[in-house]
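Please find one structure pasted underneath; my questions will follow.
Note that one protein chain of the assembly has been removed; the remaining protein chains are unaltered in position.
In this document, chain identifiers A and B correspond to the written order of the chains, with residue numbering beginning at 1 in each.
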Amino acid sequence: MKTGNEQRDAFAAPAGRRDWLAGGWAIFWENPIGKIGLILMACFALMAAASFVPPLLDPMYHPMHGVDPEISHATGPSAAHWLGTDFIGRDILSQLLAGARIAFMVGLSAAFMSIFFGTLIGMISGYAGRFADTVLMRLADMVMVMPTLLVVLILSSLFGQLRIWTIVLLIALFRWPGVSRVIRSQTLTLKHRPFIEAARVAGASHLRIIFRHIFPNVLPLALLYMTFRVTSAIIIEAALAFLGFGDPGTVSWGMMLQWVWKTGHMFQAPYWLLPPGICISLLTLSFYMLGRAMEEVLDPRLRKEGESE
Amino acid sequence: MALLEAEHLSIGYQTRKGLLRAVEDVSFSLEPGGSLGFVGESGCGKTTIGMALMGLLPTNGSIVGGELRFKGQNLVGISDERLRKLRWKKIAMIFQAAMNALNPIQRVGDQIVEAIRLHEPEVSAIQAAERVRSLFSLVDLDPERSRDYPHQFSGGMKQRAIIAMALACRPDVIIADEPTTALDVIVQAQILAEIRRVQKEMDVAVLFISHDIAVVAEVCRHIAVMYAGQIVEQGTRKEVFETPAHPYTRALLDAYLTIEEEDATLPQAMNGESPNLVAPPKGCRFYDRCPHADGQCRQEPSAWVSLSPTHKVLCYGPRP
Partner (left out) sequence: MTMEIRRYILGRLFQIMLIFFVILTVLFLLFRLAPGDPVSRMVDPNLTPEDAQRLIEQLGLDLPMWQQYLIYLENFLKGRFGISFHYGQPVSEIILNRLPNTILLFTSSILLAAFVGVFLGKIVSWKKGERIDTWVTIGALVCHTLFLPWLALIIIWVFAYWIGWFPLTGMISAEIWTDPSAGLLKKGLDIAHHMALPLITLFLIHFGSYLLVMRSSMLDTLREDYILTARAKGLDEATIRNRHAAPNAALPVITSVGLSLAFSINGGALTETVFTWPGLGRELVFAVSNNDYPLAQASFLLIAAVVLTANLVVDLLYAYLDPRIRY
């Protein structure tokens, strides 16, 4: 016969890492937002992977250099070019696929780097406290106020045409404050937990405590924020490319939009105008949805309200 | 006529695992100007009764059986409209001090004025403000403070303000749900004295809910002990304290050491756990923890035994 206390425990989080993962996955999957987000992202991942295919089929399908010998201007969708060609006869579909690859690359690396900085700074800030904390958080405040896009713009005026990895680094350098605050709060809460006290008493060095004990516990939160950072990284890169400050050697969706706009084909070539924008928006949406679904897994309060006591 | 009457009242919550029978077959009555206390541990259903009286059960809760009457009028199934008219004007509630019971961005006085002008629209703003000031004086608060915001009040002051608010429309009954739980002992004593005084002066009936039997005994002339959704013992204060008949009541009282008993040893803590209220046992619900339980207790539901015109107990066990 089940007792009242067992009943209460059933609603609490399952113990053990493996149970948590399995339980978390179940919650994630129940949520339609998570499902849609994952499916969308998978589609784009497929696109990114497929981007290597077209140039192998025929050199004219290369997104940057390939030109159809028979076409040298913008044309609509056709058998040879499923989405048409751009203003110098390059295949739009291959560009779109290549853009997916760039988007993932930029998004994931910039997000990873900014989370890396942010988590490190957040943990140090929360753990060290006092002077280091004040200085780091003041720094975070300052960086957070800066409009990333405009900062990268002004920096590109000084350093000339930016390569793609420079852009990624710059984005990461200006987007870490958000996550660092959250990690800091989490670290502050953890700092006073008994198991940290125990480790300290056992003689563990501060570094060891931070990396062995605090880090694994803030990791889920960091990963959650990483999904949100991916969206902003993709958008910023696309905006830069759109304005003409992207890496001219890479074909990103933002770059495609810049070409449509600057070559005056905006009104005449919907097959060229629409796909890149739709892709940027959908990919952003998918990561956002993933993030929201993950949020539900991590924060039990957000789950659907069911029973009461 | 009794002010408040419950007859075989049952309240349940719809949960994913089934209907949780939080209150089972409960009957009691409260006379005008009287005082009745409900004592029990968390989850015994006492707060649920209070909420049901105000019609404030959550969406998955409902009265599943019996009757609940206020001045003869059945509260089960009355319209929201009628219920809102009853609230505060006839039946008011005092919440726990720890709760965020006051709107943080509204002045305390204004929140009381809101209640007054809702139920007595003919009262002007100035008159209402005057009444608020006199209410504040009544509960020993500086009337000037009515212009302040809740965060500027201490815990004890907030509780007094909540009491003042409850009295604003001169209700017939006040339900006090753990009003002193989060306060320190000295303030607790002051608030209890306040409630007693206010009750006498304004001749208002009090339904007091608490997990602390000593606190209940300070204010209430009648006590109902609850366990697992049922009233297991009911009687006057004197009867319940001096001659507790139910093993649970005795355990509650034993948990208190008085200064006189210098040589007393710590009481035996209760073993076992509280029963599952979705699928309650068919016998006595206290069976698992009762030191006197036997076969009959397990097989058959307990029956009421009257020990006096005012004292009855739901138990087969030994008599005091």
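By our rule, a contact is a pair of C-beta atoms (placed from the backbone, for glycine too) under 8 Å apart; a residue touches a chain by one contact, two chains touch by 3 or more.
These figures come from a predicted structure and were not determined experimentally.
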item: Touching partners, among the displayed chains, of the absent chain; value: A, B
item: Listed residues B:His119, B:His246 or B:Arg289, member touching the removed chain; value: B:His119
item: Listed residues A:Trp25, A:Phe52, A:Trp82 or A:Phe159, member touching the removed chain; value: A:Phe159
item: From B:Lys46, B:Arg69 or B:Lys89, residue that would touch the chain that is not displayed; value: B:Lys89
item: Sole residue of A:Phe28, A:Phe245 or A:Trp259 that reaches the chain not shown, by the stated touch rule; value: A:Phe245
item: For subunit B, residues in touch with the removed chain; value: 54, 56, 84-89, 92-93, 95, 99-106, 114-115, 118-119, 148-149, 151-152
item: Interface with the unshown chain - residue positions in subunit A; value: 141-142, 144-150, 153-160, 231-232, 235-236, 238-239, 242-245, 254, 257, 260-261, 266-267, 273, 276-277, 280-281, 284-285, 288-289
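As a convention for this text, only the chains that are shown with their structure count from here on.
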item: Distance between chain centroids, defined by C-alpha means - subunit A, subunit B (Å); value: 53
